[in-house]
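Removed: one protein chain of the complex. Kept in place: all other protein chains.
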Amino acid sequence: MVQVKSLADLQNLKASLQNKLELREKGEKADSLVQIKVAMATCGIASGAKKIMEYFMNELEKRSIGAVVTQTGCMGYCYAEPTVEVKLPNQEPVVFGYVDLKKVDEIIEKYIKNGELVNGIIPVNYETIDDNNK
Amino acid sequence: MEFVNLIIDNKPVKVEKGTSILKAAHSVGIDIPTLCYMSLGDMNIENKPGGCRICVVEVEGRKNLAPACCTDAHTDMVIKTNTMRVLNSRRTVLELILSDHPADCLICAKSGNCELQSMAHKLGVRKIHYKGEMSTYKEDFSPTIIRDMDKCIMCRRCEMMCNKVQTVGALWGINRGFQSVVSPAFEMDLEKSTCTYCGQCVAVCPTGALTEVDHTNQVIGALADPKKTVVVQTAPAVRAALGEEFGMKPGTLVTGKLTAALRRLGFDYVFDTDFAADLTIMEEGTELLGRLGRHLAGDKTVKLPMLTSCCPGWVNFFEKQFPELKDIPSTARSPQQMFGAIAKTYFADQIKVERKDMMVISVMPCLAKKWECQRDEFATDGSPDVDFSISTRELANLIKGANIDFNSLPDEEFDNPMGESTGAGVIFGTTGGVIEAAVRTAYELQTKKKLEKVDFEELRGFEGVREATIDFDGLPIRIGIAHGLGNARKLLEDIKAGKSNFHAIEIMACPGGCIGGGGQPLHHGDSSILKARQMALYEEDKNKPIRKSHENPFIVKLYKEFLGKPMSEKAHHLLHTHYFDKKNEFIIE
Amino acid sequence: MHLLVCGGTGCRASASDAIVGKLQKELDEKNLQDEVQVVMTGCFGFCEKGPIVKVLPDNTFYVQVTPDNAKEIIEEHVIKGRKVEHLLYKDPTTKKEISDSKHMGFYKKQLRIALRNCGVINPENIDEAIARDAYSALAKVLGEMTPEQAIQEMIDSGLRGRGGGGFPTGLKWKIALSNKADQKYVVCNADEGDPGAFMDRSILEGDPHSVIEAMAINGYCIGATKGLVYIRAEYPLAIERLKTAIKQAREYGLLGKNILGTGFDFDIELRYGAGAFVCGEETALIHSMEGERGEPTFKPPFPAESGYLGKPTNVNNVETYANIPVIYLKGANWFNKIGTDKSKGTKVFALAGKINNVGLIEVPMGTTLREVIYEIGGGIKDGKKFKAVQTGGPSGGCLTEKHLDTPIDYDNLIASGSMMGSGGMIVMDEDDCMVSIARFYLEFTVEESCGKCSPCRIGNKRLHEQLDVICKGKGTKDDLEKLKNLSLVIKDTSLCGLGQTSPNPVLSTLDNFYHEYIEHVHDKKCRAGVCKDLMKYLIDNEHCVGCTACARVCPVGAIAGERKGPHTIDQTICIKCGACMEKCKFNAISVQ
Partner (left out) sequence: MSSVKIKLNPKEVEKLKEVCTSFNNEGGELINVLHKAQGIFGYLPAEVQEIVAAELNVPVAKVYGVVTFYSFFTMIPKGLHPISVCTGTACYVRGAEKVLDEFRRRLKIQVGETSADGKFSLSCLRCVGACGLAPVVMVGEKVYGRVSPDGVAEILAEYE
């Protein structure tokens, strides 16, 4: 278990974690690794996000696509739950709303495999503090 | 001491820091009306939930009106207590309270003595603009207290008395919003709760929500029955308070008028509970000396301290909450019950009246007495030693109802043999009095010496828990005193933990003792009234020719003719009792 | 290449379907269907200028596109690579065309500070949080600042409590620091009880570490070693995630003894609410944590002097805490440049009701209601007419058309007769009856009043009853005066914030929709058709053929008439169930 015992520890840990995440994003397997985040707050789960997440995991494995599927909190698009963010290697992330199992198939087949966007994209309509800083 | 300067209604005011606006205003003669607020300053009892919102005032610079009872005065505050905004708010709030209160004032037990009624009168409410649904609850008749919660205004005084002061835990705020009310658990009847019938909830209730069970009709019935010989006894604290019901100054002693009134009402024999108090001292004092003697002789089985047992509220309290201590209190019955037992045996024989034809009525400052006289232990073949107990307030109603002009009555004497008493019996009515009376007798019986100074100032006062060591001619006797059940609890916890080193402890359930009993004229939160009543009792004691119980000639005669000696078998049978474990035990099925 | 066509409700209404069809047709004709995909998206949040077409990968942003423009877009942009100038958005100040949406300031109305990690990190993985700077602010404060300096930074930032009242956070901390005691407490109020608000829950579910970190900072600043989170028991997921986060922080040594080797101890426990709205009030919350009925007590003493277990206690809400780490990392000067003069930073709103894009949004203070409703929220659902927006939940008020351009901040909302509250924002349309809305909120208050003080306990009940009478068509004009007086007295005399604000929905609707009240009491009409008792079902003699279908279906026998003759409804019997209207095949029955 990591124990963060000093300020230096925290900085080191942060740096290494950022590296790790970056590796995950841009690393050796950059050509093959797809990142998928499923919004799993109460509203997402209420609209079936759990099933979507499981389906993604199973299907990606079945179809031999290297991907990391994680959960995340509310993205704010409650009207369009369940929502899923898909980030292809070296590309801007794209958010899909109203995702059902059929849509998952479509996303895998069209977007993940061929880079073709499919209906149901939700344009990101906010800035984060990272943007604001610039 | 730090002071603050402020302005109330254009008057400059200087008060100690931490003083409420209400008290600050009062100090310059500005009276802000209050409803839920109540303070018995001398006993550190204060109820200020800030709930009724009648006492609101305008504080310059504040957005909302401030409740005067719980807002502290600060330097440079500018306060207005009577602007149109304040007056409109006050009246509107009162109208709201009245809109959820039955308007049956004409036949309400509290009519004429109701703080809500007085407030409506004071604020000149003539119409209730906001009408609507009224809250209704089931009525609860216990042997002593009636709860008619439709009349509750949620001042929470009863809840505060029951929990903070008495630690009885029978009443609590339940539900929320419009349905909220003060109630026993599960809205069960008080009878099934941990209630001790101390009656302090009734004593502070501003409306007719909490009242005593009225036994005046039973008394009238007994008096009207030509076949019955009706004997009445009046407790010491009654004579110091009854006058208030007839407009007299608090602390006016009305012993003589009281006797005269009882006679006019038609009682056949007018006796004094003080006589029985003297008898109690003989029994309890002897019991104490017995336990003390065995303790000094090295008997490890003897239980000390001995606790007094003349207060029925207190007996209910330890039976329900400290049953493990039930063999510590004295086994002596209370004066009321000793009186009943002697009246229906010794005295009945003397006047040749059969038990079934005699009725004993007691006038008590207490509501728990109503329940005590109904206990099975205090009846012979179903016939109680004391038939009915009425409160000081009920007696006042009887007198008023009988067209007796109390104030112009002559002073009369009690009848004999059970009307003669000593100063020791009189002070039973105040905290510290029972133990002082016991000391006067025990000292002489133990030391066989004459007690020169009978006033034990160290046992007197209003402090919730007091202790003193009395020198019994070289033998230090440690004495504890508690009034109010919350204070009693502190001493009981010590005893349970084995930390108590007292020889004897006096406990009275009500703050102040019987003078502040649940059956007394309402004090409406004025503790100076209680103080005046206490002074009156010490005054009567001082003026008595005999001030030690064992010197009461009629008591001496009673032992000689009837009982033998204190703690004799006959005394045991008639004057002592035993206690029960009344704690709930859960049996899981 | 991708052509993204906005499929948000607003754009859809103005023919985005047709645009997609046209684009597709053009592509097919030019045999480009394999190279260029046309995709329908969710709302871009710029409905005013819709329909919108965005071209990827160059981010060109076309506004107010019609189906007729499809050909032009394909021929010019797709084939020749030239932008269609006249479809580009023109900056309203410079009047210059902007092609790349990344440079369109108006487009990104939202700024996420409190929600910075929500929907970005995996909330159950502390590593992801740390990689995004979690606990760096704590490290900075512990390592570089004294409590006094840290509090000064908070004061300088201008952050105000996000729970409702808007008390300056730094000042609150300063008072708590100044009260000496052997033990102090830091409490996070997560008892979000506004019906229709879910900001705090979303933050706890999406980024629990930001709250934990801020509480630790708060503890350091005021000298408290114990933190408590008072959280609604109805939030099981938030509870789980928070528990996980606390556990992970402990394992990393970021909670517990000697944090980061600085000698500072701090740990957090959870306390559960049990469904009492009044427990959002801090004294009630503290009583509830102590195992008592959640009844508020009069302040002073403030919790900062005597709070949990009688010790100095600082209470802040979830969103307030979520802002705090960033403030320390980026500095008070960064934060206090965002927002308005007296309200700094951003505010999270739960946007709901009759609006297209229901969701969680975060905007800088000073954003107008119009921007929120029409640009972020995508406008009113089903193309209906906007009527009101309710902010501040049961403590707030209903704002109307004329308030739409008011910049949102604490003071402006209060001046308009509403309040910020915790951030619920409910949009209402022409189908909502404002008297009924006021009654709805009062029903809530009556249910949630603790019952301690008489104006709130009885007054709100009477308000509710009075509103009910009006909705039933039995009110008079005098009743409106009574409503107003009663409302003002309840506000003026109630014990706590609940009662002091509960009449706001009544007062604000009386102010802004007085005509609707008048219609109810005078004309006995409810324009929205919500108040059943004010509705009348009528049979039009001209259309009625006397088929008797309505008479047969009427459950109370209110309809009489001869076969083949005109029928009539006895209004005194009719219960307004609407069955007759449904049954009538000749459109002879109407509702008034």
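Residue numbering begins at 1 within each chain, and the chains themselves are lettered A, B and C in the order written.
In the analysis below, a contact is a pair of C-beta atoms (placed from the backbone, for glycine too) under 8 Å apart; a residue touches a chain by one contact, two chains touch by 3 or more.
The shown structure was predicted, so the numbers you read here are calculated from the model rather than taken from an experiment.
**Student:** Please provide the labels of all shown chains that the missing chain touches.
**Tutor:** A, B, C
**Student:** Can you work out which residue in C:Asp58, C:Glu290 or C:Asp570 touches the chain that's missing from view?
**Tutor:** C:Glu290
**Student:** Could you tell me which of B:Pro102, B:Gly266, B:Gly290 or B:Pro323 touches the chain that is not displayed?
**Tutor:** B:Pro323
**Student:** Which residue, B:Thr144, B:Ser193 or B:Gln446, contacts the hidden chain when the whole complex is considered?
**Tutor:** Only one listed residue reaches the unshown chain, and that is B:Ser193.
**Student:** Among C:Gly193, C:Pro325 or C:Gly459, choose the residue that contacts the chain missing from this document, as touch is defined above.
**Tutor:** The missing chain is touched by C:Gly193.
**Student:** Please give every residue of subunit C in contact with the chain that is not shown.
**Tutor:** 193-198, 201-202, 233-235, 271-277, 288-295, 309, 350, 352-354, 358-359, 390, 393, 424, 426, 428, 432, 437, 440-441, 444, 450
**Student:** Which subunit A residues would touch the chain omitted from the figure, given the whole complex?
**Tutor:** 41-43, 46-47, 77-81
**Student:** Give me the subunit B residues in contact with the hidden chain, please.
**Tutor:** 163, 168-176, 183-186, 193-194, 323, 580-589
Definition applied: only the chains that are shown with their structure count from here on.
**Student:** Taking the touch definition from the header, please name the shape of the chain graph: line, ring, star, complete or other.
**Tutor:** Graph shape here is a line: each chain touches the next, no loop.
**Student:** Between subunit A and subunit C, what's the gap in Å when you average each chain's C-alpha atoms?
**Tutor:** 26
**Student:** Identify all positions of subunit A at which a residue touches two or more other chains, and write them in rising order.
**Tutor:** none
**Student:** Residues of subunit C that contact two or more other chains, please.
**Tutor:** There are none in subunit C.
**Student:** If you look only at subunit A, which of its residues touch subunit C in the complex?
**Tutor:** Counting only subunit A, the residues touching subunit C are 1-7, 9-11, 13-14, 17-18, 20-21, 37, 39-43, 45, 70-80, 85, 97, 116-123, 125-133.
**Student:** Quick check: in the complex, which residue numbers of subunit C touch subunit B?
**Tutor:** Spelled out, the residues of subunit C in touch with subunit B are 276, 293, 295, 297-298, 300, 446-455, 457-459, 461-462, 465-466, 482, 485-486, 489, 491-495, 500.
**Student:** Note which residues of subunit C are touching subunit A in the complex, please.
**Tutor:** Touching subunit A from subunit C are residues 2, 4, 6-7, 37, 39-45, 54, 56, 107-113, 115-125, 127-128, 130-131, 133, 135-136, 139, 142-143, 198, 201-203, 205-207, 235, 237-238, 251-254, 260-262, 326, 330, 338, 352, 356-362, 376.
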